[in-house]
Every structure is written in C-alpha cells, then in structure tokens.
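Every protein chain but one is kept in place in this view of the complex.
Up next is chain A:
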Amino acid sequence: MIEITLEVNGETRRLSVESRRLLADVLRQEFNLSGVHIGCAHGACGCCTVHLDGKPRLSCLTFAAQCDGKSVRTVESVGGVGADHPLQKAFRSEHGLQCGYCTPGFIMTLIPFVEEMTAERRMPDEEEIREAMSGNICRCTGYQGIVEAVRKVIGENLEEGAQA
C-alpha cells in the first residue's frame, strides 16, 4: 500500500492505495465521484477524462499512486448539481447528449479547448472542433450536436468579450 495526498475538487485527503488502483476507481470509490465514467478502461473512449494539475488526462491510464501531491478536477467541480456551466447548458440546448454516459468526458476534454479559443478570440472551424474531441466516443448523438454546443458557447464568449 502507498500513502498519497490528493486534492480533489478542493478537498484534500490522505489515503492509502494499492499500487495497481487506477485514479478512475479511486475517484469513484473513495471520493464518491460517480461522474467519472469508465467506458473502456484502456484509453480508447475518453469517458474517464479528468483534469490533473489543470490538464486533461485519462484517469483509466493513471495510477492513483502517481498522483501524490497533485490536484484533480472532475465534472462535479464544473457547474455543480445544476450542471449550469455554459458548456453544459449548450450541450442541453443543442442536443449534445442523449444517454449522457460520455458527457462528463466530453465536458472535461472540451472546457480547456473552449477556454483556449476564447483567449485567442477566434471561432474554430468544424474540423478543429472535431479534432479537439476526437479522443472521445459517443454512441448516441452522432457528434453533430456536440459540435454545435461547442460553437454556441465559443460564440457566446466571443460576443461577451466584444461587448465588454
């Protein structure tokens, strides 16, 4: 067993984990964060994407033991129980989700992309949006609604910035 300190969504905890425990399992089982979804457990679907020290990382390809002293954000830190982050709202209005299994992974993958485009003050073309989400698989929506949601939220951010 290995002693680690993890800061997850603002809560810091010391815990003891087996070397082979995946970060995804520790987040789900020890931190009760059921928004961390596991689709394939081998890197192919993107469902388990979280932010590790601010950057997207597949929590199924990460051992918790590697995360000592690191900071983790899961979808629960985004928009709260009302899921009212602008990207989450856009997923709702643009039919970016159906069963919702893949949604936390898409949200955690796409938030940094939306922020980057907003900071660069530009609207990405369709191909760029699809490349940004290419590591995430959705079996329901056919992706078009997700592309629309990304475009909508970046559009809103650019408009807001233009007014300010």
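FYI, contacts are C-beta pairs under 8 Å (C-beta built on N, C-alpha and C of every residue); 3 or more make two chains touch, one makes a residue touch a chain; residues count from 1.
By definition in this document, contacts and distances are computed from a predicted model.
A.B. asks: Can you tell which of "FAD binding domain-containing protein", "ABC transporter permease subunit", "Disulfide reductase" or "Xanthine dehydrogenase family protein subunit M" UniProt lists for the chain that's not drawn?
C.D. replies: When "FAD binding domain-containing protein", "ABC transporter permease subunit", "Disulfide reductase" or "Xanthine dehydrogenase family protein subunit M" are compared with UniProt, the left-out chain turns out to be "FAD binding domain-containing protein".
A.B. asks: For chain A, which residues reach the chain that was dropped from this view?
C.D. replies: Residues in contact with the chain left out: 2, 18-20, 22, 25, 41-44, 46, 49, 55-58, 60-63, 65-66, 68, 109, 113, 131-132, 134-135.
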